[in-house]
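Here the complex is missing one protein chain, while the rest keep their positions.
A, B and C are the chain letters, set down in written order, and residue numbers restart from 1 in every chain.
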Amino acid sequence: MMIEVALFGAGRIGKIHAGNLALQPGVRLKYVVDVHEPAARELAARYGASVSSSEAALTDPAIGAVVIAASTDTHADLILQAASRRKAIFCEKPVDLDLARARRCAAAVKEAGVPCLIGFQRRYDPTFAAVKARIEAGEIGTPEMLVVTSRDPGAPPLDYIRKSGGIFKDMLIHDFDICRWILDDEAVSVHASASVLTDPAIGSAGDADTTAVTIRTAKGRLCQINTSRRAAYGYDQRFEVLGSLGMLQAGNHRPTEVVYSGTKAVSQDLPEAFFLERYRAAYAVEMAHFFSAIQAGSALRTTIEDGVAALVLADAATRSWQEGVPVSL
Amino acid sequence: MMIEVALFGAGRIGKIHAGNLALQPGVRLKYVVDVHEPAARELAARYGASVSSSEAALTDPAIGAVVIAASTDTHADLILQAASRRKAIFCEKPVDLDLARARRCAAAVKEAGVPCLIGFQRRYDPTFAAVKARIEAGEIGTPEMLVVTSRDPGAPPLDYIRKSGGIFKDMLIHDFDICRWILDDEAVSVHASASVLTDPAIGSAGDADTTAVTIRTAKGRLCQINTSRRAAYGYDQRFEVLGSLGMLQAGNHRPTEVVYSGTKAVSQDLPEAFFLERYRAAYAVEMAHFFSAIQAGSALRTTIEDGVAALVLADAATRSWQEGVPVSL
Amino acid sequence: MMIEVALFGAGRIGKIHAGNLALQPGVRLKYVVDVHEPAARELAARYGASVSSSEAALTDPAIGAVVIAASTDTHADLILQAASRRKAIFCEKPVDLDLARARRCAAAVKEAGVPCLIGFQRRYDPTFAAVKARIEAGEIGTPEMLVVTSRDPGAPPLDYIRKSGGIFKDMLIHDFDICRWILDDEAVSVHASASVLTDPAIGSAGDADTTAVTIRTAKGRLCQINTSRRAAYGYDQRFEVLGSLGMLQAGNHRPTEVVYSGTKAVSQDLPEAFFLERYRAAYAVEMAHFFSAIQAGSALRTTIEDGVAALVLADAATRSWQEGVPVSL
Partner (left out) sequence: MMIEVALFGAGRIGKIHAGNLALQPGVRLKYVVDVHEPAARELAARYGASVSSSEAALTDPAIGAVVIAASTDTHADLILQAASRRKAIFCEKPVDLDLARARRCAAAVKEAGVPCLIGFQRRYDPTFAAVKARIEAGEIGTPEMLVVTSRDPGAPPLDYIRKSGGIFKDMLIHDFDICRWILDDEAVSVHASASVLTDPAIGSAGDADTTAVTIRTAKGRLCQINTSRRAAYGYDQRFEVLGSLGMLQAGNHRPTEVVYSGTKAVSQDLPEAFFLERYRAAYAVEMAHFFSAIQAGSALRTTIEDGVAALVLADAATRSWQEGVPVSL
């Protein structure tokens, strides 16, 4: 049976999801919803869908699933409404910037019994997923330590930063999810340190641009996360896991495998420019996973509970930074 | 204006071309032609096309372009017919195993004045194309030497080998094209040595499985090509160009960027398994190039003249191997 | 003028220093002192030196310099005696496990006005020193973040651990020195987390085997250090510095540059086995630096003040770990 889908958000990430949606067998994009109508119209036209209001899309009983790629402040409402109408839900991270609201969403999803995937796309990245699979295959024995390096090529505009919930909720939320997923254990304490080193305006906005977080899990495993809003060499997305029998590292991807030997150095490409390039494959795998899971009735790899748990860590890290003490969970 | 396309061949490579075709704006797959009808039917259904006979497809005036991905022995006829009907032509390599016939095709294409792309897909690979672009940008000054390593993960079936025209026409034809393209100069002599080292049955079929070729160009540039029908570690596709100011190397691509440190070694993925994986991006770029070039009326990167020129080198190499002497061109 | 030297300690590291000493022009090993006389005798014989008592060596006015490579508990006394006799001092790290005693040594050295190099050999490693030089040359602009990975191939015997002063003083003291040296700034706070994950006996001995430390400097720069007493793949000694204009990484060294492509993976050598192999060049450069500096009267790269400062960090980290809070300095 064909699954008909309403897509909320026709921006950068909405377009990517629409393209990946089109590749899924048994799935059809029916509606595109966006406050910016020209964007909705263009995207709808490209995939033979219609522009719709949010209300109309959610109340159409033919719609079996929603893909939420609109701005963060719409996520919770859309999740609640979609859940109450028993639609399967694919929602970009975060669930919400407010933990209490996120928890209400999770409760509503649970009560409705609908599948709800939160878009931690990194878990679907071929490199990251291979590390996870190889840990599970026992290649490094028991995981002991995780080191995550996560740096953006440049900071977003200040307007965005002011509404972002702060660097821990906006940027590190992905890294907190990686920590829980890779170490396969829950945090018992978080210590965060942070600085403003790239742009004083970020500090004036009450945020930081450089962070160093340590998480300790129930089993005593340790995770260190280092992030920056600015890496001059591009988008740096690496992690490494030390286990009792060895180490697995997830390295950056490059656009090409060219090696240049000049008179000064031997050089290779910078990493893929930013998340749209770096996680292109991840977004495709994620969408395929979502629909094949709801078609098969099988479990999702990234649930709304994962979304809540990452937010708990982000809140704790923010508090640790602000108060200068480790926070127990 | 929409370009309607007839695809000849619904096998492995035909499917890839159909998928890439579907992504081109202003292009529609109208017919799929294959002697094996179920394959044609399935592929046609997937993209809203019809199954057709070769005759019907070629005589439909609505067809603006043909994509020839059927077996090698059909290429020349299809090129000749398509040219005589003024269709734009995309044809898998080789033009033909027989040089005289290939030359007749080139003449017919020239006379008809139709665009004809020969599928040397490697020129469209992001890594290989970046090397070419960087040479043209002057990064290594004047090219002096090219070393090409080209190894398959395993030999094709003997039946295939017997009809393949031999390793130089079947396998090295790509490498000969790389040589002409990268050194940007024509060969004046070819020396080929070859052995049967992986399977005596290949020798019994009159072919070799391991080759070492040296090409000298008009400007005195040197190219060495080494190939094997079997690399235990997979599909090995590398080359390097030494120039007066440095070197550019095109390395293998890997499925993931995982690094594993165990108790014996630090290891990474094997190269992409075979050409369908390794050149996935190249096939997509190639198809986009074909249609954007014919839409814009601009030049093709790989022409039927390139197809003929590579065949000349393959013939010369075969003769050099058989007679044990360098062959002048 | 020839500098005559007394070497204290004829063990593993003493032998290395003796070998490097022999290469210095204008320097002669006169005495070897070791409580284990056969070791002293053998080493002395190898380099044409005599076995001596500590007393005799220190009171011989011909001795211009001492090299202290005996057990940690002898360092402070030997430094104090050597300083009082105006000998130049080369002393293995740490100055002492007790901060107050270390400070007394530093004061004595200062008062005596003698050169005193503390053996943080990593600062002399070609790779590490190149990173430092390139930071100073401005290649990464202003340093912002340092990530240090420091893992041993296996834990030392429990007897050693019990007398070691704990993992922060014994193992991380090198990493604390790297932090101060590379970030070129002083710590204002230290947060340390630690676990016992490799061997419960280490926990029973009151120590940890796995640590995660965050240091914040006066300029707001952040440093994360992760260490383990056991890396199944060998001795892992890496760090990376993010700056406003880029990143510099110091990678592991390998015994050979062999790459093996088998049927499962592409692999390279494990890192150099342990510190004697990894820092062989560093020890040689360090000794050459010591003697050329005292011959030229120029500054030492690693002073007793550096030894004290690293110890301050180790003490703070130990307290942070034990009390579960960040420690301000």
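General remarks:
Definition applied: contacts are C-beta pairs under 8 Å (C-beta built on N, C-alpha and C of every residue); 3 or more make two chains touch, one makes a residue touch a chain.
This is a predicted model, so every value here is computed, not measured.
The chain that is not drawn here is touched, among residues B:81, B:210, B:256 or B:303, by B:210. Only one residue from C:38, C:156, C:200 or C:251 touches the chain missing from this view: C:251. Within the set B:3, B:242 or B:314, the residue that contacts the chain not displayed is B:242.
Among B:17, B:132, B:151 or B:254, only B:151 touches the chain that is left out of the view.
Interface with the hidden chain, as seen from chain C, comprises residues 126-127, 130-131, 134, 139, 245-253, 255-263. In the full complex, chain A touches the hidden chain at residues 231-234, 236, 260-271. Within the complete assembly, residues 140-142, 144-145, 147, 149, 151, 189, 191, 193-198, 210-212, 214, 216, 220-224, 226, 228, 230-233, 236, 242-247, 324-326 of chain B touch the chain that is not shown.
The rule is short, and it goes like this: only the chains that are shown with their structure count from here on.
Central chain by Cα centroid: A, whose mean Cα position is closest to the mean of all protein Cα atoms. Put simply, the C-alpha centre of chain B and that of chain C have 57 angstrom between them. Looking at chain C, residues 231-233, 236 sit in touch with two or more other chains.
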